[in-house]
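Apart from one protein chain that is not included, each protein chain of the complex appears where it belongs.
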Amino acid sequence: MIPASFEYSSPKTLSEAIALLQQHGADAKILSGGQSLIPLMKLRMAAPKHVVDINGIDGLSYIKEDGGFLTIGALTREADVDASQLVRDRYPLLADTAGVIGDPLVRNQATLAGNLAHADPANDHPATMLAFGASVVATGPNGTRTIAISDFFTGIFTTTLEPDEILTEIRVPMSQPGSGGAYLKVERKVGDFAAAAVAVQITLDGDSFTSAGIGLTNVGPMPIKATRAEKALIGKPAVESTIEDAARIAAEEADPAEDLRGSVDYKRSLVRVLTARALRQAIIRAKGEH
Amino acid sequence: MSSTTSRTSPEIGGMGHSMKRKEDARFLRGQGKYVDDVKLPGMLYLDIVRSPYAHAKITKIDTSKAMAIPGVLAVVTGELLKQYNLHWMPTLMSDTQMVLPVEKVMHQGQEVAAVLATTRYIAADGVQAVEVDYEPLPVVVDPFKALEPGATVLRTDKEGKTDNHIWHWEAGDKAGTDQAFAQAEVTVKQDIYIPRINVASIETCGCVAHFNKTDGKLTVWMTTQAPHAIRTVFALVAGHVGLSEEKIRIISPDIGGGFGGKVPVYPGYVIAVAASVLTGAPVKWIEDRMENLQAASFARDYHITAELAGKKDGTLQALRFKTIADHGYTDAAANPSKFPAGLFHIATGSYDFQHAFMEVDAAYTNKPPGGIAYRCSFRVTEAVHTIERMVDIFANDIGMDPADLRKKNFIKPDQFPYKSQFGFEYDSGNYVGALDLAMQRIGYDELRKERAEKRKKGELMGIGISSFTEIVGAGPSKHYDILGIKMFDSCELRIHPTGKAIARFGTKSQGQGHETTYAQIIAEELGIPAEHVAVEEGDTDTAPYGLGTYASRSTPVAGAAGAMAARKVRDKARKIAAYLLEVSEEDLDWEPGKFFVKGSPSKSKTIQECAFAAYTNHPQGMEAGLEAVNYYDPPNLTYPFGSYICVVDIDKGTGQVKIRRFVAVDDCGNIINPMIVDGQIHGGLTMGLAPALYEEINYDADGNIQGGSLMDYLVPTSMETPSWETDKTCTPSPHHPIGAKGVGESATVGAPAAIANAVVDALWHLGVRHVDIPITPPKVWALLKEKGVAE
Partner (left out) sequence: MTTRKITVNVNGTPREGDVEPRLLLVHFLREDLSMTGTHIGCDTTSCGACTVLLDGKAIKSCTAFAVQADGREVMTVEGLERDGKLDRIQEGFHHEHGLQCGFCTPGMMMTSYALLKSNPSPSEHDIRWGISGNLCRCTGYVNIVKAIQYAAQKPAE
């Protein structure tokens, strides 16, 4: 319940924050929403010697379409993403996802960026960003660099972020006409991690898929991009048999482990069922039907 | 709807009024005083080092690093307590439990040492710094294996003990029952496991112990539902270290939910008391939630082989249950001492059986002690779940509608008082009435049609009934005691000169609203507005002796004591009124709040006038004052009952069970405050939903707990909880002074079976006869897969 002692800084600018990260290296941890970090610290499963609180840095909280992307700043809270009319209208997959992170109280503090940077395979946004084909912007002592989300996750709780970098922006490709998406999560109760969850983002031209992104949550040691299932959709008509086919393949691409949320078979079956259901919903949204 | 019509006006607020709660004033403002709110000068903090192993020898405890932390004052170990013979303590079932171990630990999460420090944060640092060496021992977590010959003997502390068997208990007529089974047309048999669960009240357990070295008085603020019993136990257990009962004060302040989980004496309390006695400083111990989920407040864990015998026409004839009870490493269950399996033998339920027999064998395992009476009276949830599941299996096996089968076998109204095969005398009941109302409210016939149509389309929908009889209000001194203390309860009532009153009781509310409901009982009897009756509980220095609040006993026992004390007061007031009006007592009539002369109603004296006269103008030869004490020894238990009907829809893709509707018809006799009764039912239903679909505590083969935090122990939120629909019938208790029965636990007792029956009903046509709770989506999905119908 009580964290170990630590030193604390609350920098007012990004460069200050980065300098602190450079100074303390692996001894430092960034605090943004804190809804993953602080629980770990209370259990003493994380005990950073230096906590760098970036919540005081201005200009990092925004949701806007800019330069061909939906851009989301590092300090944008899940609740803001969930409530954003822009996101609900044009990026329903993202709205779905933000709405099922934890519970309403957690969402008031938790940040989308933190959800990605923490890289817990049970987190929801990684799969969604994989489905979007999103990228993230990392800012470090040498400036910024853009990392494709498919390159971002390297292992459990590990990303390609350097110890002296901060994830400052998420970029989702601009919503295209004929696109739609959905996130479906099976959880044991509100606030839980997923037993399995599937993110789907598709584009239809007429009645056929012209693009497809499928991300799988918590059915492997890392978030999974179901590339074979995606390929099985391209050029095919948006009909039941295509959907079921892709869903079946997505389930094969999952690599779940048995735990308190269910057996390997159960989770794999969930992936199939949820992929199909998410595809159906994404198609409805893509066609503008509600 | 309730047929309790009120005799008193809303201004007086007697029985039947949904009076708003008096205790709300402080809770709404955040001014409740819970144990962790207690802050005393010089207070120290206790935090506990716990074992990661389920069974292990302790070879070394190194406290040097902990003691080196500034602010850590001491590390208490079993060796230290042993010097005062406090390292073991008795349990409520006359077994023994370690306070701190000297030789070995017997469950994961067991207390191993305790750090005393100047702040909560330093105490936590101290706990991290204590180093303990363990030598793991073989772990026994399966109670069946524990009872096999050759199993590792756990209680090596008990001289001469060569097995893990705690006790055997049986009831009923074995020979007659066996014969009935042998001759029966139809028999059904089912293994039913009711897993271990945790009470998980939002406030965890804790205490502030303060031993005053100057006058030798020990004051303990404690999360306890039974403060007097605690005081007496402390006096008996620690008398040899100087604690004397007149110098022990247990204060049970506001409690954030008890539900039975705050009845036992937990080791943390004893360690805190010892630490305070040793230092003379106040010592606070508050457990974390994970400590609570891993070491305290466990219930259920019954493995039952259940059998029913009867006829093809649906007549039930005989019942036979064999149970293995998993108690953890010691029997610290909270049951009346003569009934180690509690009131499990209420399992003949609402039905008229001709023969019944049951036997229970309890086993030691490497788990924390279990068997708390968790909102179930004593083991009644286990009993009801079993009989209601079996009745459904029997009905479905012979192709009879489960509602019809129940009605055919219900004890009939003219059979009350009804003596069951297990010796209980049910006071009153109207089972058909409750079930009919429930069926009408849910639209039973329409639902059956819908289910038939859905089945044709391959959709899974189920209807489940639970028609339960509860048994509460322990209990008559002839049969009921805890550690020898009889289970009466008490009220001390005093009327002030200005006609206001104070009433103190031996029970202790943890949210049930006694400050309001007890005042309403007094208001009913005396016509003094409930608003003017101050109610106090929980301080053993001032409250009369009682056995506390659990097992729905407050209204049946202490509420009765309140009514009886009020009647004594009224009797004396009548004498005063007669004196003031210069008539004889026989010439007076009473209406709530007033004596008046028969035939001359304008000649009257209010109860307030009588109270004033008791201090200013009492008759010569009579004692002044206006007060009374009653210790109520109930002549019988009371038997609330009800019928619950649940409708579920099952998602064939995910296995998720969605409760579409749940109608609960309860009968708790005469109702004091309908609003409070409904609140109890809503909460109880939610605590029945929880183990039915979500909650369980399991252990792997090494005794590691699965589900030891709120991340995995799935307490339902507002989203998992349906919008409960409630209704009432009213069949008063003939033996209770106000005809009330108690209701706090009915819903927790009756709900799990209604939900389980609904799920099995949805799957019966696929060949599924039973599913153990919690009925989780993976469990359902596995069945659907097996039956070839998963999406």
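As written, the chain order gives the labels A and B, with residue 1 at the start of each chain.
As a working rule, a contact is a pair of C-beta atoms (placed from the backbone, for glycine too) under 8 Å apart; a residue touches a chain by one contact, two chains touch by 3 or more.
Since the model is a prediction, treat every value here as computed from it, not as a measurement.
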In the whole complex, not just what's shown, which of B:G126, B:P227, B:G683 or B:P732 touches the removed chain?
B:G683
Hidden partner chain, touching residue among A:G102, A:P121, A:G140 or A:G180:
A:G102
Pick out which of B:M400, B:M675, B:V768 or B:V789 touches the chain that's been left out of the picture.
B:M675
Using the definition of touch stated at the top, determine which of B:V99, B:A184, B:A200 or B:A347 touches the missing chain.
B:A200
Footprint left on subunit B by the chain that the document does not show
20-21, 23-24, 26-34, 36-37, 39, 120-121, 200-204, 254-257, 259, 288-290, 510-513, 675-676, 678-687, 709-711, 715, 717-719, 721, 723-724
Of the residues in subunit A, which ones touch the absent chain?
1-8, 10, 31, 34-35, 38-39, 41-43, 51, 53, 55, 79, 102-106, 108-109, 190-191
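Keep this in mind: only the chains that are shown with their structure count from here on.
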Rounded Å distance between subunit A and subunit B, as computed from the means of their C-alpha atoms
44
Interface residues, subunit B side, partner subunit A - complex:
120-121, 124-125, 128, 288-290, 653-656, 694, 706-707, 711-712, 714, 716-717, 719-720, 776-778, 781-782, 785, 790-791
Looking at the complex, which residues from subunit A come into contact with subunit B?
1-2, 4-5, 44, 103, 186, 188-192, 195, 260-263, 265-266, 269-270, 273-274, 277
